[in-house]
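Let me begin by handing over the structure; questions about it come next.
The other protein chains are all here in position, but one chain of the complex has been omitted.
Chain naming follows the written order as A, B and C, and within any one chain the residues start at number 1.
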Amino acid sequence: MKRYDLIIVGAGPSGLSAAVEAAKRGLKTVVFDENEKPGGQLFKQIHKFFGSKEHKAKIRGFVIGEQLLKEADEAGVEVVLNATVIGLYQDKEVVVRIGEAVHHYKGDAVIIATGASENMVTFEGWTLPGVIGAGAAQTMMNLHGVKPGNKVLMLGSGNVGLVVSFQLLQCGCEVVALVDAAPKVGGYGVHAAKVARTGVPFYLSHTIVKAEGEECVTGVTIAEVDSHFRFIPGTEKHFDVDTICLAVGLSPMSQLLKMAGCEMEDNPKRGGQVPVCDEYGRTSLAGVFVAGDVSGIEEASSAMIEGRMAGIAAAEYLGYMDKEEMDRNLADLDQALDGLRQGMFAPKNRGKDIETTDEGIPVSKNLLKHGFVADEEIERFPGVTHAKGIHPVMECTQNIPCNPCQDACPKHCIRIGSNITALPAVEEGSECVGCGMCVASCSGQAIFLVDETYEEGYASITIPYEFLPLPVVGEKGDALGRDGSRVCEAQIIGVKSIPAFDKTNLLTMKVPAEYAMRARFYKKG
Amino acid sequence: MENRIAEHPILGVPEKGRKVTFTYNDRQVEGYEGEPIAAALKAAGLMVHRYTKKEHKPRGIFCAIGRCTDCVMVVDGKPNIRTCVTPLKEGMKVQTQYGVSGKPFEEQ
Amino acid sequence: MSNCAEVVIIGGGIIGCATAYYLAKKGTSVIVLEGSDHIGNGGSSRNGGGVRQSGRDPRELPLVMYGIQHYWPTLSEELEVDCEYHQDGNLRLGKTEKHLQILQGLTDRAVAVGLDVRMIDGDEVRAINPYLSQEVIGASWCPTDGHANPLTTTLGYYKMARRLGVHFITGEKVTGLKKIKGKLRQVITENTVYEGETVVLAAGLDSRKIAASVGIDIPMQAAMLEALVTEAEPHMFDQMLGTAEADFYGHQTKHGSFVFGGSSGLEGFTKDNGTPVTNSLTAPCICRGIMKYFPILSDAKIVRTWAGWMDKVVDGVPVLGNVEEVPGLVLACGFTGHGFGIAPGAASQLAELIVDGTTHVDLSDLRYDRFRAKI
Partner (left out) sequence: MNQINDRSRDIGAFVPAPDDDMIICRCEEITKGEIRKAVHDGMFTLTEIRRYLRTGMGLCQGQTCAKLVKGIVARELNISPAQLEPATSRVPMRPIEMHVLANEGKEDE
């Protein structure tokens, strides 16, 4: 039987990362993936990632995917696509369907990096065509260039629901509402804010009563729920939609491990049925490792680090490095992973009610309830200041592990400090030149350049803009507030798109001065 | 094809294979070679892939990655083909699936 | 709840559940102890669903015939569950002259016990089942054989027995038996002790170890069997199928899927890691076997494969009935991979034996003390 040092199942962020580390140490490594294209979900992630440099922050997911593939290729990893692993048998035998045959392989070590599958919820009509998973929407629009629908209702306010809503808007769909049964927005506030400011209404403490339609979805009714998630009669709201998108969480896809006889546990904190494993992915079966979402739902950024860890642990297991070297390698990765697992959304804070930021500032209640920071709340955050002339306004109000803005400014106007989750603040005495690098580098699209004294009676506001068609200088339209409602007329006075912005265009609009701190989006009139 | 994204602000103009024609039941439909059958149907606004065996209810795309198997259809005479992961080819014969058959229930 | 009952049954498979049901119907109080977490977790849920007389050893044939005459046809109504029983015959297929000789031998022995079974040629076979390939040159044909759904049947017996007040406890592993004043009385588990006037040992393979605690040995050992199921297909045929060489056996279910069991030839020596784990070589081998007989199924998709340990007795038939040396002990084990179809017959007779002291079918050929050296 053909034998490899290391067989990896899944060519997503964690699997490829593991392969790179292992192959670099000399392990004969193969990666099997059932999909036609490698990279897993990275190729559907078109937004810029959070984190810091070592986490590939401000790089778009699909670009990270391309980089990983190149790394794997250079390290000599064999990546086999359209290769469906149908079973993990005794003695680490992996049976793979490739084309019209099944092949048997043995690995001295095996890393399972199969990722996650989507959770679903039930409601009347949930089986109708037009009710789809958020992953399906991403696949259709970002991989196949097909709009998932024209009028869409999104259920789920976690990061997936928020990010996919934004992607739907980007490909030209109308998102009629973002709904979640929870009383608070589950995902990052900045993701919510960039959706809300385009005019998408958020309905927290609401869920779907029924999908309507005979042959396919033609409408949806939602209603408010009480604290026990029971519908409150009389609160029903109807929307005409052709698509209902479900983004209600992920579950580890751990079936191969269960089949192989790994000790498993049901761990709600990790998203469901997961193998019992240590921090480097070692399972109860000697030589079988796990990495990424299959061992607990997190972000692609952490999956990549976990993958590297498992790759290194496998190299040590097979004698390709000694324990000392492994410990040294792992220590660096530990630190990187730890960096990502900080802040309000850290795994340890899941389910907790956080009232104030690390800086002691009360969090925005409006952001949690409606998806945007209210005008009267915004001024209390350290990134929001007033200055003469052009200056950055950073509407970053939650402690999340992300700091590209700090490095983006050539004039060092922005300070986060060594604590990656600290809120960005304006460095006193620094001088903004209005280059816009911070605006384009902010993965949360939460930085704006504001010149409150642009012209007599007028302010200029530079916003990140990732939609088509791109407005042209001189055109007039509406400036929208953080809540997506019209605040005033706006005129486009600048459109800037340079390669360094990586497709985040900078739109500068002129608005009456009194709206300088309220206008945050532009809509063609 | 109104459901196609002509140009995407981040991804640009989608890369597609050559244009091909296939049949959906008795109808000629255009799509691009190599894309999933389901994507071509979706682009053409065709939502119903099959009717279920017990309750005869319509189903369509649900997960789009080959897991849920809701999007199965009869393709070139074979039932239960996951259209979301089956590449489109010129001249393919794609039929609505009724239960496990290409024949409507009243003819089964 | 009390740890005492008139009868304690060890093993919550179809034999245990069905015996409990027939006992409860006679008004007997019963406790059923199942070592695993699930009812019917051994062969009861892992077999191919055959309800078959042909091909059986003449010693157990009367028992299965009794069940087919008296219980199977009305079992769905009785258990209030769809047992999916089909009595549409069994074809045991042959492709070579040697196969036909094997089939002839089996047929002759069954006819001698009064079973309606006969040899038919290839064309007759295809008249019954037009999907079979031309390679098939003959078969034994038993029109009163059939198949059923082992999952719903087993759980149906459980459901009805439970409804009649039988006390089931799962996850209760029996470690031994104990005689009190010369009569078997106690069943000792990892957690507690149960008491009964009669103890029925229906724990499949585990029965050997348990029986050893009262000095009884049943010469049986583990052998692994595997099976697979396809996606639903349009309805094709209703017969139960087997082959002379046992390449595969199975049927199309009501659901439309095909359930086939089979072997790779390696299972006699399968590594035992404690749980039934499929061997990577077996399912492909079963598929190749099936495709020779049914080329039309080559595009059918396999959705699941599974394995199970069978309790294989040295002479291939179960051990049933009282043990005089250990008064109070009733054995019901060693069904050797064909315990499903025979279960209603066997269980009903055990219930008669325990309550009435006599049975409609003579069980004496299946006694525990039948085993002899070859010379």
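Here is the rule we go by: contacts are C-beta pairs under 8 Å (C-beta built on N, C-alpha and C of every residue); 3 or more make two chains touch, one makes a residue touch a chain.
The structure displayed is predicted, hence computed values, not measured ones.
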**Asked** Which of the visible chains would the unseen chain be in contact with across the whole complex?
**Response** A, B, C
**Asked** Which one touches the absent chain: C:4, C:137 or C:169?
**Response** C:169
**Complete:** Where subunit C meets the left-out chain, the residues are 1, 35-41, 45, 81, 151-152, 154-155, 158-159, 162, 167-173, 191, 230-232, 255, 278, 280-281, 283-284, 287-288, 290-291, 297-306
**Positions on subunit A where the hidden chain makes contact** = 1-2, 34, 84-87, 89, 95, 97-98, 100-104, 117, 119-120, 122-124, 126-127, 251, 255-256, 258-259, 266-268, 272-273
**Request:** Since one chain isn't shown, list which residues of subunit B touch it in the complete complex.
**Result:** 52-55, 57, 59, 62-63, 66-70, 72, 80
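Just so it is clear, only the chains that are shown with their structure count from here on.
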**Asked** Which integer distance in Å separates the CA centroid of subunit B from that of subunit C?
**Response** 44
**Item:** Length of the line joining the C-alpha centres of subunit A and subunit B, rounded to whole Å
**Value:** 29
**Request:** Could you tell me which residues belong to subunit A and also touch two or more other chains?
**Result:** none
**Fill in**
Residue numbers in subunit B touching two or more further chains are none
**Asked** Can you list the residues on subunit A that touch subunit C in the complex?
**Response** 87, 89-90, 93, 95, 102, 104, 261
**Asked** Which subunit B residues qualify as touching subunit C in the complex?
**Response** 53, 78-80, 99-101, 108
**In the complex, subunit C residues that touch subunit A** = 271, 273, 275, 277-280, 284
